[in-house]
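I have a structure I would like to understand better, so I am pasting it below and will then ask my questions one at a time.
Note that one protein chain is taken out, while the other chains of the complex remain in position.
So, chain A:
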Amino acid sequence: MADLSAVRADSLVKSFGDFRAVDGIDLHVRQGEIFGVLGPNGAGKTTMLRMLATLLPIDDGHAEIFGVDVRREPHRIRQLVGVTGQDVSVDEDLTGRENLRLFARLQGLTSTRAKSIAGDLLERFDLQEAADRPLSQFSGGMRRRLDLASSLITRPPLIFLDEPTTGLDPRSRGQMWTTIRELVTDGSTILLTTQYLDEADQLADRIAVIDRGRKVAEDTPDALKTQVGDSTLQLRLADGSDTALAVDVVRRLLGEDPVLTPESGRMNVPLSDPDRAADVLIGLREAGLGISSVSVAKPTLDEVFLTLTGHGADEPQMEAAR
């Protein structure tokens, strides 16, 4: 049983009316890894997690968690998975400590053990001071921490984290990353979703990129990044410049096409080596092309998307705005 997969899902489907929010996704999460699901708003990340967590019925397809069938044995699945959803799911009318005690009691711990585990978790998540205050006085970051703590009471072997760091400041985000790594050291497997490539890059052993309910790529962070380039030269040509000529110049110098963004005159040039930025700039100058702005950046999720799907991550919104 050593090579048992944590999650094995085949062609999962979920429709809301005519709309297919999850449209045939395969997922294979190995034991002991951090698996990142990356995708823009509305890609279907939450819907997929909720199906796997038995919070939404699976319309079609098959899913197993540690070999247990999700559709047929929901009660067993709930004993295997700790879920930290995108929206905080703790009781606003109770204190932090009362929340943890309630969830512990519900999962069959005796009341003394429930008390001691609540104390331990509050300490571990740095919530002791606020422990006995009503949740309405908690900051967003404290709520998130309490939410995660609530998922860990019985030390589940698989943990779902839906956008665990959205809305956290950089320091809290760093702490959350550390906590997530510790969970893996303890032997848990993590399935997390994120909108940030750098988060997936920092944490995940493997990443699936999801777009409009479909999986468009799955690989290690390094492999994904090489497809996009380690860093990106973002250029805006001066008004009236010949974009086609600029594309030719880049192709001649780097052997690769730049990615044109929907904004006119703007292009992103994937660079495997940031040093090549200078070559491109000189090449453009020699071709007589003016540049109005230039920057070198790490690839963003949007660029991963442009590269992988040929459309921008926020394109639906842009279409709606026009």
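Basically, contacts are C-beta pairs under 8 Å (C-beta built on N, C-alpha and C of every residue); 3 or more make two chains touch, one makes a residue touch a chain; residues count from 1.
As a convention for this text, contacts and distances are computed from a predicted model.
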Per UniProt record, name of the chain withheld from view ["ABC transporter", "UbiD family decarboxylase", "Carbon monoxide dehydrogenase small subunit" or "Transport permease protein"]: "Transport permease protein"
Selected residue (touches chain absent from view) among A:E73, A:D205, A:D248 or A:D279: A:E73
Touch criterion as defined above, residue of A:G167, A:G187 or A:P262 at the omitted chain: A:G187
Chain A residues that touch the omitted chain in the full complex: 1, 4, 6, 31, 53-57, 66-68, 73, 75-76, 78-81, 83, 85, 87-94, 98, 102-103, 105-110, 113, 116-117, 120-121, 123-124, 134, 149-150, 152-158, 186-189
